[in-house]
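With one protein chain withheld, the remaining protein chains of the complex are depicted in position.
Lettered A, B and C in written order, each chain numbered from 1.
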């Protein structure tokens, strides 16, 4: 089954790759890590990149479901 | 040489002994502990009594000088 | 219990006073611990004339709620108020406010610090500084870190 996944980028990572959002078609069973490579033409993910699925932090091997929102961003610096 | 020593009492200790202040005549070389007994007719000092000389905390064996202000009080409970 | 994301400048003392009057029961709290983070006009040896605070709307609130829930589970908090600024910020403007009300002081100190450290390490905010030279740079790490579980 084909899934539609929204991918979002924030802060310096967004500046670096020049996009804030992708909409990807992917097959079931794809991981967050694989989503990155699919969206970024196999470019390496910068060190320290954090990932979230549906606004919760996840590990990169987490599998993604249809309709999920995946986000990649650098270490947070609020407060 | 005879010294004049002011002795002060605070809070529950003041209530307990019924006085806030004594002026004692004493000889040189007297300790804070001995000042207590001189002022209080050898009654035991309540447990946990703190002592100060000239507004600094002292041990009970500290010797007192002419003109010193000695104070006795229970554990502090401010803040 | 309130969490606010502010796109405009806020007065932290006014926020606390209003919140306390409206929501904190008089006579029941013995301790209030407050932390305010304020924008400085220098960082890492450079003069800074402005800052942009980006965040991830939705995730920010979700993570702050998680932090607050964890704090409530760990300490007997009577009330808390959490305010975080986003957008364009000038030096001397407050960035973050954490206030907690408890019966006893140990809990207030512990909980406010926990909330701040957890916020610093898990809430999705990012600072971009505008230097005196007009150069822009992303802040890459927070100072004064204390280890807090990333899984928030």
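One rule holds in what follows: a contact is a pair of C-beta atoms (placed from the backbone, for glycine too) under 8 Å apart; a residue touches a chain by one contact, two chains touch by 3 or more.
In this text the structure is predicted, and so the values were computed from the model without any measurement.
Student: Which shown chains does the hidden chain touch?
Tutor: Contacts of the omitted chain with visible chains: B, C.
Student: Of the listed residues C:35, C:52 or C:138, which contacts the missing chain in the full complex?
Tutor: Touches the omitted chain: C:35.
Student: What subunit B residues would touch the chain not displayed?
Tutor: Looking at subunit B, the ones touching the missing chain are residues 8, 10-12, 15, 50, 52, 55-57, 71, 73-79.
Student: Determine and list the subunit C residues touching the chain excluded from the picture.
Tutor: Touch set of subunit C with respect to the missing chain: 13, 16-17, 26-42, 91-92, 103-109, 112-113, 116, 143-144, 146.
Please note the rule applied: only the chains that are shown with their structure count from here on.
Student: Using Cα averages as centroids, what's the distance between subunit A and subunit B in whole Å?
Tutor: 72
Student: Measuring centre to centre with CA averages, how many angstrom lie between subunit A and subunit C?
Tutor: The computed centroid separation for subunit A versus subunit C comes out at 26 Å.
Student: Rounded to the nearest whole Å, what is the centre-to-centre distance of subunit B and subunit C, using the mean of the C-alpha atoms as each centre?
Tutor: Roughly 49 Å, centre to centre.
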